[in-house]
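Below: the structure, in structure tokens.
For this view, one protein chain was removed and the others were kept in their places.
Naming follows writing order (A and B), and every chain is counted from residue 1.
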Amino acid sequence: MNDPWLPQQAVVVDKVMETPDVATLSLQLVEPEAQQRFHFDCGQFNMLYLYGLGEVPISIMDYQHGCLQHTIRAVGRISRTLVALETGAPLGLRGPYGNSWPIEDARGRDLVFITAGLGCAPVIAAIRRIIAARTDYQRLVIMQGVKHREDLLWQEQYERWREVPDCQVLLAASEERQEQFPWSLGMVTTLIDKAQFDVNNCTVMMCGPEPMIRASMRGLEAVGVSLQNCFVSLERNMQCALGLCGHCQMGTPFICREGPIFRVADIKEWFLLEGY
Amino acid sequence: MARASIAIHKLTSCSGCQSVILNMGENLLTLVQLVDIQHFIEAGVNNPDAQVDIAFVEGSISTHEDEERIRQVREQSRFVVAIGACACSGGVQALRNVKDSEHWASAIYADPGYLDSLADSRSVAERVKVDLQLWGCPISERQLIAAIRALLHGVPPVLPTEKVCQECKRAGQVCVLVSQAAPCMGPVTQAGCGALCPSFGAPCYTCFGPSEQPNCDALGERLVGLGIPANQVAERFVSISAGVKPFQNAWARWRIPLKELEP
Partner (left out) sequence: MNQTAFLPHRHLDKLFDLLHSDGFRVVGPTSEQGAIVYREIDTVDQLPAGLVDHQAPGRYRLEQQAHGRYFDWVGTAQGLKPWLFTPEQPLMVAREVAGGLRFEAVREEVPLTAVIGLRGCDLAALALQDRHFLQGEYPDPHYQARREQLLLIGVNCHRSAATCFCVSTGDGPEVGEGTDLVLDELDQGFMVQACSARGRALLVRLPIRPLAGGHKRRSKALRKQARVQQRALPSRDLRKPLYLARDDETLWQSVADRCLTCGNCAAVCPTCFCSRVDEESPLDASESTQVRRWDTCFNDEHSYLVGHVVRKSAVHKYRQWLTHKLAIWHDQYDRSGCTGCGRCITWCPVGIDIVEETRRLCTEVKTREPGE
């Protein structure tokens, strides 16, 4: 029997320091069969294991040419060590786990991405897939919020997306005081009013800190978007990713199993309550 | 990479935590291979002024000399790890921090004038910045090794702040509070000992310090409700970890002042 607790061997093949505390690691599975077996849907996550330290869930930024990309901020004891890894460092990997963004169901609709901070990483692959099949979708709106302008990861990529037909890229910085094109001042949620999309035929995908998600829900409802058409990637203390350890329950769903991506209307009841 | 250097310092204490290190057996041999022990007086290594990566400090700040020593230790060490109830809470010596203690010195010593003690016994963290605390009276070898291992891996160790009850139940013990009405402090005491006392049928006496979210009021009320005299309940909270606020507050709530006890 396949042991669901057993990691696969992986190795860091490349590392890019995006900011002083954010790194993108490119990982490769060591076993050729494991590489071939690996299949990833946009929005899923892996459990990354470091020797002697343990595991953390990290969303998959993209999977290209047999390389898994994980963008990680150094915040906890394991993520700090992950960010400090050098090329060639060995680690363990279980995954991918969880469900994916509804990009198939969203064909023919306007697509709206609202992300803040590192919340942009879990949607990158989805945006790339959508742009690769651009004609299958209507308008595309990409909103990203950061504290300071220099916190924005992948600035060049956002600039390239600006050139994509019918694609609106909106950026906001919450802790800047000076206006500077193309930035808006304030939270990412203030961008919703500037976004041009059909509120009756859109799919919204969100990822970021929970207060930002709550504010976005209010902003979206205010302009007439049904929360039935909004999706959010959520986070809880996932320790097993197998639906066993119980830590990631948010009311009814186990985030690792039924999530991490939820239709907002379905999770709203729990998500809006403090303490679940 | 250079080997990490460590020192084991002693302030006011019984040396029990140093003894734990000395009694580690095979682990002590491994430790000697992994790090340079610069100062460890109980093992006969005497170099108290050594600059080190990690200083383990046993004992409380109880004398003027302790105050001076701990400032030096902080200056000459990259990491300071307080080990044991004395270093983490002031220890049993901190009983003098709570009131009713003025008469003790004259009751015990023929000439208390020779004592050079501070008015209070303080934890190390109350005087200098402490990077890590390992509780216990004495510390647990298992937790110490896990902490050293983590520091050598370059990360802070994971130290549980949950209640002793959690370890007690994992060990399959029967709750002595429920089955014997014993005044067990497990529900307000931090895990780490492996529920040592309850596994011998004895109630916990707080040596790993207060757990996260200690509901001392509810536990104290329960113990009083079980018929344990209020003064005894008060004393249960301030035996080993008398220097910490939640336990002092509980003591203040249930104590009966000495003058009311004495006819």
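Quick note on the criterion: contacts are C-beta pairs under 8 Å (C-beta built on N, C-alpha and C of every residue); 3 or more make two chains touch, one makes a residue touch a chain.
What you see is a predicted model; the values in this text were computed from it and never measured.
Colleague: Who touches the missing chain here, B:I6, B:I70, B:C184 or B:C207?
Modeller: Of the candidates B:I6, B:I70, B:C184 or B:C207, B:C184 is in touch with the missing chain.
Colleague: One chain isn't shown here. Among B:L115, B:V158 or B:I256, which residue touches it?
Modeller: B:V158
Colleague: Which one touches the absent chain: A:G66, A:G186 or A:G243?
Modeller: Of the candidates A:G66, A:G186 or A:G243, A:G243 is in touch with the missing chain.
Colleague: Touch as defined at the start, partner being the missing chain; which of A:A23, A:C42, A:I60 or A:L91 qualifies?
Modeller: Result: among the candidates, A:L91 touches the missing chain.
Colleague: With the missing chain put back, one of B:L22, B:A43, B:C175 or B:A230 would touch it. Which one?
Modeller: In the complete complex, the chain left out is touched by residue B:C175.
Colleague: Since one chain isn't shown, list which residues of subunit B touch it in the complete complex.
Modeller: Residues in contact with the chain left out: 27, 30-31, 33-34, 145-146, 148-149, 152-153, 158, 160-163, 165-166, 169-181, 184, 186-188, 201, 212-213, 215, 217-219, 221-222.
Colleague: Give me the subunit A residues in contact with the hidden chain, please.
Modeller: Where subunit A meets the chain not shown: residues 1, 3-9, 11, 30, 49, 51-55, 75-76, 90-92, 235-237, 239-240, 242-247, 249, 251-252, 257, 273-276.
Note that only the chains that are shown with their structure count from here on.
Colleague: Where on subunit A is subunit B touching in the complex?
Modeller: 52-53, 77-78, 80-81
Colleague: Could you please specify the touching residues of subunit B with respect to subunit A in the complex?
Modeller: Going by the criterion above, the answer is residues 149-150, 153-156, 158.
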